[in-house]
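With one protein chain held back, the other chains of the complex are shown just where they sit.
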Amino acid sequence: MLTSARNQFKGTVSAVKFGPVNAEVDIDLGGSDKLVAVITHDSVTNLGLKAGSEVYALVKASWVILAPENGEMRFSTRNRMYGTVAKVTTGAVNSEVTLDLNGGSQLIAIVTNESVAGLGLKEVVRACALFKASSVILGVKD
Amino acid sequence: MLTSARNQFKGTVSAVKFGPVNAEVDIDLGGSDKLVAVITHDSVTNLGLKAGSEVYALVKASWVILAPENGEMRFSTRNRMYGTVAKVTTGAVNSEVTLDLNGGSQLIAIVTNESVAGLGLKEVVRACALFKASSVILGVKD
Partner (left out) sequence: MLTSARNQFKGTVSAVKFGPVNAEVDIDLGGSDKLVAVITHDSVTNLGLKAGSEVYALVKASWVILAPENGEMRFSTRNRMYGTVAKVTTGAVNSEVTLDLNGGSQLIAIVTNESVAGLGLKEVVRACALFKASSVILGVKD
């Protein structure tokens, strides 16, 4: 275990695009799963990131919002990952929902039990995981 | 239920102000409740947002900090929504606090039981909900 983040996606940087302050880092997780992180120029330099770099993308489970796959909504989040519910573990207030993503990665989200019921989340149901590019933390192995 | 976010505020865009990279979207929730979201220019375009657009602002309950209404503090968060505690649901570690906002909307925050005690949060007590404009996710119905 690298960190306490439930989602620690290992991937390869496919592109780094520099804006005036921040840089957008596109990451290929294998299969068809992709995600985007926004970090500072300094962090790109410190981590030595460039196309082809191996990187870990950390996303805490509590930072993810779940939505129906074929909802009638469009969202502002850069990251929208689609998958099938593989498991729902229910606690007193919150549930942990595991999605098998289309490209083969797994993603974990913590949502309230009320949301699990309201969205009908259970095994085999399709869902979409939303999180902002600015929520993603990147790490590299030395 | 649109998504797993406990706070899904339906509102109307009152203004979109473009900065060099991001845009600030002012949203009127009706009554006197307002909030601000910061999203990228691309997202503004993709969602077709302009003054008058109907929009949903998603804020996960765990992203909200509660403070006393008439505290002696000023904060850096763009969003500071005031209201009256309507309900406190206590779990083993965390509590879910529902605020009736001044303008008629409801807001839910997840805070620790220790904070509920420390801030004296219970029905009819006044409180302030703090969250950053960059935490807000916007959605539109197709």
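In order of appearance the chains are A and B, and numbering begins at 1 in each one.
We adopt the following convention: contacts are C-beta pairs under 8 Å (C-beta built on N, C-alpha and C of every residue); 3 or more make two chains touch, one makes a residue touch a chain.
The shown structure was predicted, so the numbers you read here are calculated from the model rather than taken from an experiment.
Contact with the chain not shown here comes from a single listed residue; of A:Asn79, A:Asn94 or A:Thr112, that residue is A:Asn94. Chain A meets the missing chain through residues 1-6, 20-21, 37, 39-40, 43, 46-47, 56, 58, 60-62, 89, 91-92, 94, 96, 134, 137-142.
Taking the whole complex into account, chain B touches the unshown chain at residues 19-22, 62-63, 65-67, 71-78, 92-93, 109, 111-112, 114-116, 118-119, 130, 132, 134.
Methods note: only the chains that are shown with their structure count from here on.
A separation of 23 Å divides the Cα centre of chain A from that of chain B.
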